[in-house]
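Every protein chain but one is kept in place in this view of the complex.
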Amino acid sequence: MISNILLYTMIAAVISFALGQKLKAVRWSFSALFLGYVGFQLYGLYGQWGMVETHNIFSLGSINFSLNFGITKLGWFFAFFTTIINIMIWIFSIVKNMNEKEERGINFLWILLAGSNLAIFFSVDWITFFIAWEIMTWTSFFIITPGWKNSFKAANWYFILSMFGAYAMLVGIWWLYATPAIHTLNIASSIALLAKLSITAPGTVGIIIALFVLSFFAKSAVFPFHPWPAEAHAEAPDDFSPYLSGIMIKYGLYGILLFIVPLFIQIMKVNPNIAMVNGIPVYSYILAWFGAITAVLGTYLAIVSNDMKKLAAYSTVSNIGYAVTSMFILSSAGVTGGLFHVVNHAVFKSAIFLSLGAVKFRTHEREMHKLGGLATKMPITFLTFLLGIIAAAGIPPLNGYASKWIIYQALLSGHFPFLTTMIFLASTGAFLYLFRALHSIFLGQLPRKFNNVKEVPFLMQIPMILGILSMLGIGYAPGIVLKPIGLAVKAMGLTPMTVENTLMVGKLSSINTAVVSSTFIGAFFFAFAFYLIGKKRHHVEPLDNYTAGQDPEEFGLTPELYHFALKFYEPVKNIFRPIEEKLNIKNYYRALVRNANSFGATLSEMFKLSGAGSSMIFVLGLVVIILAGWML
Amino acid sequence: MKNTQGMVNAFFAFLLVVILGIFFFNAINQPLGNGLVLNKDNPDLSKRVSIHYILKNVHNAEDYLAQHKSSYFRNRDKVKSSNLEFGKTKNAESGSANEVTSIVVNYRGFDTLGEVTVLFISILGLGMLLHENKKKYWAKPSLIVRTGANFLFPFIVLFGVYVFVHGHLTPGGGFPGGTIIASAALLLILGLKDFKNKLTMTKIIESLAGLTFAGLGLVGLFTNGSFLTNFLPSGTMGLLVSSGITALIYIAVGIKVAAELSSGIMEMNGGGEE
Amino acid sequence: MIQSTFFYTTAIILFLIGLYGVLTKRNVIKTIITLTIMETAVNLFLVTIGYVKNGTAPIFTSTISDVHKFVDPLPQALVLTSIVIGLGTTALMLSLAIRLYKKYKTLNYLEMDGEDEK
Amino acid sequence: MKSNYAVLLIAIPLLVAFLQPLFSLINKRLTKWVTFLTIGFNFIYSLKLLNYVMANGAQIAIIGNWKPPFGINLYLSPFSMLFATIIYFVALIVLLVYLIDKPTEVDDRMSIATLLMVMASGAITLTGDIFNMFVFVEILSISTVILISFNNKGISFKGAFRYIVLASLGSSMLLLAIGFIYGSLGTLNLASIAYRFNLLNPVYASVIVFLFMAGIMVEAELFPFNAWVPEAYKGSKSYLNALLSGVVGTTGIYVLFRMFITIFGSGQNHIQVIGSVNFNAVIIVIGVLTTLIGEFSALSQKDIKKILAFSSMAQMGIIAVTIGVANMNSINAGIFHLINHAFSKSLLFIVAFPIINIVGSANIDKWEGLGRKNIFLAIAFAIGSFGLIGIPFFNGFWSKMMIVESVVSAGGWMYLVIGTILLSALVETFYFFRIIFKLFVDKKIESTYSVHIFIYLAILILSIIVIYIGIKPSFLATYIHKAAIDLVDKSHYISTVLGVIK
Partner (left out) sequence: MIVLKFIGYGFTAIIIGLLFMGIGRKYTARIQRRYGPPFWQAFIDVTKLFSKQSLSHNWIMDFGILMGFAGIVGTILFMPIGPWHFFSLMNGNIVIIMYFMTIGSLGMAMGVSASGNPNSTIGISRALTLMVGYEIPFVIAVIGLIFVSKSSLLGTMVSLQSGGIMNWNIIKYPFGFIAVEMALQAMLGEKPFDVITAPSEIASGPMVELSGKMMGLAFLQHAAQIFLETGIVVNLFLGGANNIWEFFLKQFVLFILSLTVNAISPRFKFEDAVKWLWTWPTVFALIQLLIIILT
């Protein structure tokens, strides 16, 4: 069944490729419909836990390579939700690609990517997982770089860090396999065996965990790998950014939930002499701190960036930070909160990126200070963005709040005051950059050149409206998502949280989201009653403004000049200026690349020596090898 | 400055060479007793494969693996009882009186085929590299050289032919013989002012000679089931007509080498212009 | 009486001299010459392997048929091959040297510059 | 005996090579076709022999009717035949391109040299005699010089000269090693050497191995001995570089495999420690250094030929590591990777040839926009690099997986080794993706060069192979499996050649 779906995906990709360059609309609609079909099939797969399909590829020596697909609760959950969000994004890209220049073969790659996305979530052994992981990496690389130079530089960040991670994972996988006590490629059994091994050989287990964590962190842009999203998300095509941010960055988190978190839980169960902090293994605690640092750093970087897509990308980074921190708390609430936040983030961040895509679709502008006042021109887009940022900031009636609430529950009930502070700091900071984006793009003065901007076509509005509805829906009744999450959490060996459709019960307190939502609505009506008092309001032009008695036009102020958006948070930057250099980890990476380049240049100089020189290398090498050989 | 660098370089090279020298001498002077080492001073040929070449009894050598690991010859006494005699022994395995020839052309004829090929390919490469060479006209040769060349040419060729025809009996063989003939060609180039390069001719000769070598090997393959088999009777050791294809191959090799080297010389003289 | 160690030593020293030359000479022709010295040294080495004290050439004649006195013929066969190979290599190297000289008008390897990047 | 006819693989090309001057008198273009057809014959015949030995086990072909160790024999086993077949195949594809390259005055000589080079490579893989191997190595290196200097540029001659100096140095070392072997063991037959090798004085044995290593690693493009690589590749024509990498390099590595595992080594699982020298470690260090230097040097290059040259070097280094690790899986992996590399790298070199002609430069900065001009070439280049980098479902992926597995399972300081290798692989991935990206940049290229159908054919065949191995590696796996078993089974080798031990 699963293999059939994957096979159909490949066939669909080939069909799309065969349809050629001309039939854009047909191809994109076809692929969106196809994805809908996949989603339907996935829905049908619910409940068939434990089903495994094996395809042998080849065996050589003592290794047997085979592809194994199976359905786990976590995997199904991820597969289903990502597919739903994917459909949303693809509907958006139908219009986008019909109206803009489409690169050759992009649709083909998109379908492949969707396939590898499913394959990641359905793989039950490490080889399959790794293959799907790699395919996903390179297809997405090619989607990010549709032929212009900046995008390549940007995608390089993504690609190199990802490949670094992938290689780390590769070593980890084979290390697992090479350890005699484990010697399996099956994910589930490797967890159990590793946990047992941690009693006798904690060092080995630690290194294996580190390798996998490196890989997952690199993919999910956790500190110190956080620079890539800003580059890649910003330069990716506008319809791909939602995918990158909503789905792709979650693979690492999926890996963590699939392997690292259950492993820690198992270790806690079987290994009595593991070093603990606050009831969780010390490694887990350290990793949680990585998440917290990511959250804060991502927030800071988002605050100081002027590019709207970069801002959203850094926001993604910081949200990943929350989820990572929460997951490594290893409590039921922590894992649930992390997982829930992953879903919520996927929803609201794709909504945000879709609305940004819509803005860019109409204005072709990415730097925020050049935009402004679009709210009246593009109301649906504005509303999507507004609700998106409300959700992202974790403000009550929307879905982001529900998961943040669980995360705080987990952190507070697990007694992690400093982690809580970090997360809270990041969360408050989120408010800053989100508002800045809102203001700079949609509020403030409307530049004259955008006077004729219209709302995006209806087909593009559909996914945005869907996004709004799902944000509101999940915010009102988080239980619909939390129940399947509960199944997945239970499969990890934890007692799931008590949830009902609109009620979440935590250790410190409980919350009824429906009541919170209705409170807000009630309060709004209360305020509206006041608004009805008094005279009708009088509408004036935005430029007709209080300027201490001067007419703005008279002293030559155009709307563009009058729009305060550039260097919006200069004071924040000023505060952090002394340590700004140190915060910028990109410089380290750049230095690394530079050094690698010059190292290579130096080495290749060796081959340009004269004829006698090359003989010298020959003989010198021989002598050194001989001497070293005798010594070794 | 440059000089200093050169001195440093030289010193460094010297150092490396000395280290390598120590390495080699260490290898050569390894004491006996700790396993096999280089056989110095009167090597025991019975420990080498060549004893059977000398005795011409490869076919009678006992099953190799049945013997002691360190020796090719189970009974040392057998070495002493050689019954090979010049001019008398008939139908020995390899009929040539010159043991070296018997190895070069017969026992390890395949190597020689490769060797001929090396020469062939390097002359070819030489021709390729120098095909743009313009013909050079030397200063007019003196009378002595001219006359000497004209006079000596047939004798040198004759001597060369003698050397390779007798390759299986006396020192020498195809390679020296061919080289001698090529020196005759060199003499002509030096001695005759209007010497014309005859590259086409040498090419054809060379080709045919090579063909003979390889063809003889193939005939062996098709008649006796093994490449380069000596399918002719080897005759009486020491006679001119003996040793089967060994002699034939050496003649072919001689002709081939002669043609090749001559063409090489002609190429160097300016092959591009014919 | 000359021992075979003497020949071995000579061969090795000759080899090292050649090697030293290869390492230090920047002139193409000199490099070729030193390489030839090395080849000669190796040939000497090979011949020495077959050396038998008071031996005779491994050729049956009407007077000599004592196989016990024959020197080992196999190394001689090897040397024959190796000499021819050396000849081939040298010829090729020399023609390369001619081409290099025509191209760069110099035989010093260090001065052969240009045309590296197209 | 049927197997004796295997010598035709060497005899027929030789015969044809000697005939070629006659053909050239008729027409110089004819020689190209004759060479092509001869290698075609070799390929088909070797394929037949490969299947024969796969079914019937290893065979020997006796030459001159002298039984080993006295005469020279060819050893036909799954391992040697597999590589002979691959070498012939790669050569065949490259010749397909050579056939339609624009005619020159020296085509006759060139086609002879190519023929002899391929013949020599095949012969090296087949031969069972060390001196015979030396002779063929010499043929190989001399014809390689001709191949390099065929391009007729200053840099070609420089590269060729550099190569021949190093090759001569190497062959001197090789000959010294042969001398040492014969002087002590009294034999030149490989099986016989293998049988007696552990009787040697250990110090002495290690000297032999060192010298041999230095000799053969020149061809295998491994680090301290490979200073010729970049210049020679740069000087040579692009498609002929496929021969340098796919034939010369492959042959060199083949010899290392055969000598270090079967002949010098103790066969099963480990190269022995000879005279307190741990040759496993030595080879691994050499391999790692080569990989590191190769990949990092390639990173800083702009010239496609140099990039690919350094990349070849690095891949050879990786394979050398598998030789050093020398457990069963790593040998499997090494053989697999060697085959994959031969295909992918040949593909890349062949694709580079029309691209260089279209763009007019080998500088990758000027390759931008090729995808718009000729999408087929761009995709083919991408396929080749995917194969090399090891993207899933391209051939290199499986072999790289296996390499990592085998090296990691060796444990100990191998973790450091695998770390270095993967770092280099990362670098390689980076620079290949850089090139692929450039190909697809939106830019217009003006060119009138039209790509010949034969080039497309060659590219198509190799691309299909690269992808087919990637999707269905199992068909190759059976061959590799038997080849590896043949490689490590020392006693089987000895008894096949010299007769069964009673």
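Lettered A, B, C and D in written order, each chain numbered from 1.
One rule holds for everything that comes next: a residue touches a chain if its C-beta (ideal position, glycine included) is under 8 Å from a C-beta of that chain, and two chains touch if they have at least 3 such contacts.
As the structure is a prediction and not an experimental result, all values here were calculated from the model.
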Visible chains in contact with the missing one: A
Residue among A:G61, A:G172 or A:G373 that touches the chain left out of view: A:G373
Absent-chain contact - pick from A:A18, A:A275, A:A527 or A:I579: A:A527
Chain A residues that touch the omitted chain in the full complex: 372-373, 375-376, 382, 386, 390, 393-396, 401, 404-405, 408-409, 412, 415, 417, 420-421, 424-425, 428-429, 431-432, 435-436, 438-439, 442-445, 508-512, 515-516, 519-520, 522-524, 526-528, 530-531, 533-535, 537-543, 545-546, 548, 559, 562-565, 568-569, 571-572, 574-575
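Definition applied: only the chains that are shown with their structure count from here on.
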Geometric centre: closest chain by C-alpha means: D
B-D or A-C, whichever has more C-beta pairs in contact: B-D
Averaged-CA centre spacing for the pair chain C and chain A, given as whole angstrom: 68
Euclidean distance of C-alpha centroids - chain A vs chain D, Å: 44
Rounded Å distance, chain A centre to chain B centre (Cα mean): 73
Junction residues of chain B - those touching two or more other chains: 9, 13, 16-17, 20, 23-24, 38-39, 43, 48-50, 53, 108, 111, 114-115, 118, 121-122, 125, 129
Per-residue overlap in chain D, given as positions that touch at least 2 other chains: 131, 135, 138, 142, 145-146, 149, 161, 165, 169, 182-183, 188, 210
Chain D residues touching chain B - in the complex, by the definition given at the top: 1, 4-5, 7-8, 11, 14-15, 17-22, 24-25, 61-72, 105-106, 109-110, 112-113, 116, 123, 129, 131-132, 135-136, 138-139, 142-143, 145-146, 149-150, 180, 182-189, 192, 195-196, 199-205, 207, 210, 494-495, 498-502
Footprint of chain C on chain D - complex, ascending: 131, 135, 138, 142, 145-146, 149, 153-155, 157-158, 160-161, 164-165, 168-169, 171-172, 175-176, 178-179, 182-183, 188, 234, 303, 361-363
Chain A partner contacts - residues on chain B that touch it in the complex: 9, 12-13, 16-17, 19-20, 23
